[in-house]
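A single protein chain has been omitted; all remaining protein chains appear in their positions.
Showing subunit A:
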Amino acid sequence: MSEPPATGRPVFVARGTYRRRRMVDAAAMLPILGALLFMLPLLWVGAGGGAARTSIVMIYVFAVWTLLVVLSVVITRILGSATDTRREEDEAAEGAPDSAAGSGPDHAG
């Protein structure tokens, strides 16, 4: 990149750009949120102290699924409406370690 590294980046950016950057953060956090929510039923305990009921888990899983879809719609809409290519480039530089961390659990699987 011809731009100087992080130190050269502005501290304050326009409102739209700022919003977009937070949306990128949200897009990156969404799968983590989803993974955590999908893991949650593993900790559930049924009414009688035994296993949780499949029907409840099913309803929960599909509710979370719907929530994730809705959030994804919102985030991608906001991301799509503002086109800031520079941001995208910056994100790529930052994104590298992030995605390395993200694919970590996959490797460990």
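Before moving on, here are some points about what is shown:
Note that a residue touches a chain if its C-beta (ideal position, glycine included) is under 8 Å from a C-beta of that chain, and two chains touch if they have at least 3 such contacts; residues count from 1.
Please note the rule applied: contacts and distances are computed from a predicted model.
UniProt records the chain missing from this view under the protein name "histidine kinase", selected from "Membrane protein", "Branched-chain amino acid ABC transporter permease", "Tetratricopeptide repeat protein" or "histidine kinase".
Along subunit A, the points of touch with the absent chain fall at residues 1, 24, 27-28, 30-31, 34-35, 38-39, 41-42, 44, 46, 50-58, 61-62, 65-66, 68-73, 76, 79-80, 88-89, 91-93, 95-100, 102-103, 105-109.
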